[in-house]
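Accompanying notes for the structure given below.
Apart from one protein chain that is not included, each protein chain of the complex appears where it belongs.
Presenting chain A:
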Amino acid sequence: MHNIEITDLRKLTEFIQNKYGYDFTNYAMSSFRRRIGRVLELNKFPSIDHLIKKISSDAEFFEEFVSEITVNVTEMFRDPSFWREVRDHIIPNILLNHQSINIWHAGCSSGEEVFSMAILLREMGIEDKVKIIATDIDKSILSKAKRLSVPIKNMDLNEKNYIRFQGSENLSKYYTEQNGRAVLDTSLVENVSFREHDLVKGIVFNKFDLVLCRNVMIYFNQILQNDVLKKLHESLFRYGYLIIGSKESLIWCEIANKFIVVNNEEKIYKKIKD
């Protein structure tokens, strides 16, 4: 493990901000440091200065760098009890008052949560009523997500999650195996649009009934968490739902009083104030 000092990280984030406009200043230090250490190791760079030099001259490399820095480890139906809650309570509740549902997956990574949602909606028979926008900062992971394919080695875990979710089918019904990957049925994502969007610098671009941002803000420090939460709040219709990761909390956030807790175990909140 490289000995990376905070001054090194500052130098790097400043450089990136000036050159490419991404702001990593307020990423959580512990994981950001570890990700940078990984990049140095993978590329055999002896120091941060070598990394900066490479980034300054190679935009393509920078794209890979962003992909490596942002964490892209995800599962289909992660926390099955959460997905049951969405199916059994949250979606039906929204449909009590609405003909259609707008969903935003903020920080969708390689798409596993989007695919899970799409399958859930199909099994509920309401996919035509739902529009999903899925965004991520990382261009290359988005193009992966658009290919609708998941490494076959992950499918064992995904299937176990799906069984615990108590889906009504066999997960294998939704994909075919091609070259070591499970490729999902394209009809599942007809109402999904994948877009590039940076939660840090990006603007509020739409209003939604349901925003999922699970295990994304854990990579930010509290200053940035507060900023992003303001944007998520603004992106919700009043009485819309915000869902964060099972070990995240709104308790310390400035806008906590604009939400009520719907389900504390699964971290489902409802916006009650503009």
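Going forward, contacts are C-beta pairs under 8 Å (C-beta built on N, C-alpha and C of every residue); 3 or more make two chains touch, one makes a residue touch a chain; residues count from 1.
By our rule, contacts and distances are computed from a predicted model.
Here one chain is missing from view; checked against "protein-glutamate methylesterase", "Tripartite tricarboxylate transporter TctB family protein", "Maltose/maltodextrin transport system permease protein" or "Cytochrome ubiquinol oxidase subunit I", UniProt names that protein "protein-glutamate methylesterase". Shown as candidates are A:34, A:139 or A:153; the residue that touches the absent chain is A:34. On the side of chain A, the interface with the absent chain consists of residues 1, 6, 28-31, 33-35, 71, 73-74, 78-81, 160-161, 164, 215, 217-219, 221-222, 225, 245-249, 251-252, using the contact rule stated above.
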